[in-house]
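Missing here: one protein chain of the complex. Every other protein chain is in place.
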Amino acid sequence: ATPNTSGAADASDTGTGVTLRFGELGSALTQQALLEAAGEFDDLPYEVEYSLFPAGPAFMEAVPSGAVDLSIQADTPSIFAQVGGIPIKVVGVQASVKTGESFVEIVANPDSGITSVADLKGKKVAVLPATILQYTVVRALEEAGLSYDDITPVELPLTDAPAALAKGDVDAVASLDPTLAQLKASGAVVVGTGLGITSGYSYVVATDAALADAAKSEAIADYLGRLGRAEEWAVAHGDEWAAISSELTGLPVELAQAAQERSAAGWVAIDDQVIALQQEQADAYTALGLIQTPLDVSAYYDDRFNDVLTGGTK
Amino acid sequence: MVIDAPGTLTPPAGGTAAVQQPVVVEARGITRAFDGRGVLHGIDLTVRRGEFVALLGRSGSGKSTLLRILAKLDTEATGTIKVPAQPGVAFQDSRLLPWARVLPNVLLGLRDGDARERARTLLDDVGLGDRARAWPRQLSGGEQQRVALARALAGAPELLLMDEPFGALDALTRIRMHRLLRELVSRYSPSVVLVTHDVDEAVLLADRVLVLTDGRLSLDEQIDLPVVGRRSHPGFVALRSRLLTELGVGDDDH
Amino acid sequence: MVIDAPGTLTPPAGGTAAVQQPVVVEARGITRAFDGRGVLHGIDLTVRRGEFVALLGRSGSGKSTLLRILAKLDTEATGTIKVPAQPGVAFQDSRLLPWARVLPNVLLGLRDGDARERARTLLDDVGLGDRARAWPRQLSGGEQQRVALARALAGAPELLLMDEPFGALDALTRIRMHRLLRELVSRYSPSVVLVTHDVDEAVLLADRVLVLTDGRLSLDEQIDLPVVGRRSHPGFVALRSRLLTELGVGDDDH
Amino acid sequence: MSAPPAPAPPARPPRTDGVPADGSVRVGVDDRFHRAPSRPAGLQRVTQVAGRAIGPLFVLALWWVASAQAWVSPILLPAPGTVWAAAVDLVSSGKLQDNLGVSLGRAMTGLGIGLVVGVTLALLTGLSKVAELLVDSNVQMVRSMPILALQPLVIVWFGIGEPTKILLVALAVTFPVYINTHAAIRAVDARFVELATTRGLGRLALVRHVVLPGALPGFLTGLRFATSISWLVLVVAEQINATAGIGYLMTQARTVARTDVIIVGLVVYALLGLLSDTIVRLVQRKALSWSSTLQAR
Partner (left out) sequence: MSAPPAPAPPARPPRTDGVPADGSVRVGVDDRFHRAPSRPAGLQRVTQVAGRAIGPLFVLALWWVASAQAWVSPILLPAPGTVWAAAVDLVSSGKLQDNLGVSLGRAMTGLGIGLVVGVTLALLTGLSKVAELLVDSNVQMVRSMPILALQPLVIVWFGIGEPTKILLVALAVTFPVYINTHAAIRAVDARFVELATTRGLGRLALVRHVVLPGALPGFLTGLRFATSISWLVLVVAEQINATAGIGYLMTQARTVARTDVIIVGLVVYALLGLLSDTIVRLVQRKALSWSSTLQAR
């Protein structure tokens, strides 16, 4: 039985009558395939409806319409959702990168003479504002004894950076895959990483409306459990999953494999430490002037699934 | 000119008989100025049913302006006016819709069942029966004018307002069109106001001639000449000469 | 009609003297068909300098078509043609540029220094000296036609091609325009081809009349009448009557 | 047959049999298709401006009510008060003016270039068969491509500085100007071109006296588009290495979920649209005073 995917109607034929509406980010719907490949999709006691958004902020824009229930995202969207008053909570935190790896890297033109973060002083660095990329640059500079004012940040859409680097309009780029792979393929060298800066966490956000609905909340707990197991399966079967996902996303299979090699899985309990990491980021954005009034991110956390995800079922 | 078909023609509705006819057009104190230049200064005009009025006047004297007012196309003129709702109008430019072929142009606005047949007959009458499917731009100047004439006649209107409808026609075609017009007039008895610069045409066709000078009707005269053989009537030459004088043309000029 | 100013007028360039003049227009075997309907069937025409040719013909006979060909505006006609580069053309529609005022319309394409002054004089001559700054749409039909006439004359062209340039004018204005034309003709000696449907006008003005019938010149005749007092000359009535017959109008019709 | 001459009817009051007896002082129909009765020009202008304001005011009122009645969540559509506060903030800090100034420079430069290129191309393809064959299909193809997807190529060729932003504006502006002007040139009445030929007008004089004036209404329609597009494109163009500009302001507000700022931006866009539109209308009224169309009421 193949349950409904995006755009499906009510799930009146299932036992609970609950339909979970999951907003996937990226370039293609892959989650159902992942669950199926891991054997987690067969006996769902509720319906799941997937929709696709290019990035976190786009998902947040859809939240008030009531068309979505939950999603998994990178660090920043939930922070800025809080600024905009979007009614969501972070209900799960997931490790997505192996320890010792980082998915953010700062690369430079080989002939720019830049070999380390310290060399970025006075250089033009392409960043995407209000993202983990910007945060990484800010923190990396601090660690090298510099400040954000010591570089010339160049705000560019992620996909435009390779052209700007090729043209020599910027000296370095903070990027992530698959653009990062493209940059490296054209000869850019890595001069810094997000190691020790980025948590490598993914954040599950659920809408307040969904959390207020007991049946839905229960379904979310169950679904996240399955998702966690499926992701562990993917980490264990890297090549197999890379083949499936590259077919779906159009990402060259080598890139998919490379990404898969870095990835990790496993739930992290929502605690003060996790919240502090996010608070640090929020404060950095406040310092950059992107957030006007200081933010207490803990207000946007809900640890009701801690037990289910990190204790009981596993 | 009416010798060919005397049976089909009735005498014009001029003379004492016409006074009994109901008023079709009544205009009082029609005044019109363009940007301060006065063109019409309080024109009074009454036209009765079946009356055929020729309107003469110098170029730029306001003939077309008056006709447009009678057709209720001028919102800035002042005065009082009563006219039938839908006059048949032949504009000075033939004003065919460029995007409609000849027949639809003639049919424009006619809804009754046999309009199509009547339009076809009229096109035959104006000698363009075979051009019904031509575009206006494919017609010669005179042909366009004849289509416009057919269109003005097609509704069998109570009032015909015609602004130099024969200006672009050669002598023979013009005679044919005169004949057609007289025929239709005698059949339907519309009131006609015909603007023309051809004094002979005015005297030949009309029951009454007006001359517009300096924004006023400087001459308003019944033509009490016989319909048949009018041209050879002694009154014809006299009236013609009087009108030319009124229009400023000395006898020695002509 | 030329009594008023006999001193300024010279005799028309017709008659034996004209044969000595150089050829200005030479057309050979001009043939034109529209969508298979032949309109002109091999017209031959030679016009000499200073010659004043009137072109008559029924509506739709191809007069405008021939004139357009002489103005080199028809790329689909076949035949051979030699004409001066820039004729002065008065189209059947007055064809004023709607976005240009009267004076610029007259001046269109004239570059020489005193063109402006000449244009102003011509506007005075056609009675529109005070309308130089009007938009074309603000003019009456006859006024538009006179602006187009002034424009055709303004370049003092070697060849004048005029398509019913007086069609919308009243008798007096028409006489004045005739006079103006004759005056300019006598001053600059252009060759003139004048399309008209007014047989009197043709006989009064021209040195030579052509009648176009069924795509051929069915009549081509020199007018050997005196310029002054032509209308009262016995030859006038005879020629007029001959032309009307050629055009299909019986004496009894008129 | 011959009717005996009859005397002229005696002068007497006209009878109105069969005709309704009510007389109206104004002649004719009062319809928008006809020149409106002349009123003091100033008063007319005021009425018109007031009339035009009705629409926007209605929308504003609707927004107010919707917010007050909580028909829409304030997250999506903040109340007018909130937006007003954000606007006051943006204005008093000088942020709005600065960003508008920067964008104005880019929009105007791009618009200027686009106008020149668009009109030149339209003249070329409108007047020369060869140019049309060579240029027209290319223009059509480039016009059909998403600017977003072309952006990397533009960056490679023109870098990420001001030229690229202006180029993107110019590119976007060129097409409406080109297409409308091209269409208008092709719609110029061939009779006027004939006339020009008989007057010996050269190419240039033909363009000046016939083609351009004839194509002016179409060009102005293109210009109406172009002005608003020049601002719209900045939303995309000012994502590339911009630190100021109304597009930058919008993108930034979107990334950080500042709906109130977004709405201020939208209002600014709307006002800019109205403003440039009003200017084009004025130009239109002035430039087309010769025409006797519905336009020239």
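Each chain carries a letter (A, B, C and D) given by its place in the written order, and its residues are counted from 1.
The rule is simple: contacts are C-beta pairs under 8 Å (C-beta built on N, C-alpha and C of every residue); 3 or more make two chains touch, one makes a residue touch a chain.
Worth saying up front: this structure is predicted, and the values here are computed from it rather than measured.
Q: Which of C:R28, C:R133 or C:R187 touches the chain that is not shown?
A: Considering the complete complex, C:R28 is the one touching the chain left out.
Q: Based on the whole complex, identify which of B:P22, B:G38, B:P98 or B:G129 touches the chain you can't see.
A: Of all options in B:P22, B:G38, B:P98 or B:G129, contact with the hidden chain holds for B:P98.
Q: Considering the whole complex, which of D:G159, D:P176 or D:G245 touches the chain not shown?
A: The single option touching the absent chain is D:P176.
Q: May I ask you to list the residues on chain D that touch the chain which is not drawn?
A: Residues in contact with the chain left out: 29, 31-34, 48, 51-56, 58-59, 72-73, 76-77, 126-129, 133-138, 140-146, 148-150, 152-153, 156, 176, 179-180, 183, 185-191, 193-194, 197, 217-218, 220-221, 224-225, 228, 231-232, 235, 247, 250, 254, 259, 262, 265-266, 269-274, 277, 291-296.
Q: Could I get the residues of chain B that touch the absent chain, sorted low to high?
A: Contact residues on chain B toward the absent chain are 68, 71-73, 85-89, 91, 93, 95, 97-101, 108-110, 135-137, 155.
Q: Taking the full complex into account, what residues of chain A touch the chain not shown?
A: Those residues of chain A that touch the unshown chain are 6-7, 26-29, 51-54, 58, 61-62, 64-65, 67-68, 159, 162-163, 166, 178-179, 181-182, 185-186, 249-252, 255.
Simple rule for what comes next: only the chains that are shown with their structure count from here on.
Q: Taking every chain's C-alpha mean, which one sits closest to the mean of all protein C-alpha atoms?
A: The chain sitting closest to the overall C-alpha centre is D.
Q: More C-beta pairs touching across which pair, A-D or C-D?
A: A-D is joined by more C-beta pairs in contact.
Q: Between chain C and chain D, what is the separation of their C-alpha centroids in Å?
A: Chain C and chain D have C-alpha centres separated by 46 Å.
Q: Give me the residues of chain C that touch two or more other chains.
A: 93
Q: Scan chain A for residues touching two or more other chains and write them down.
A: Touching at least two other chains: none.
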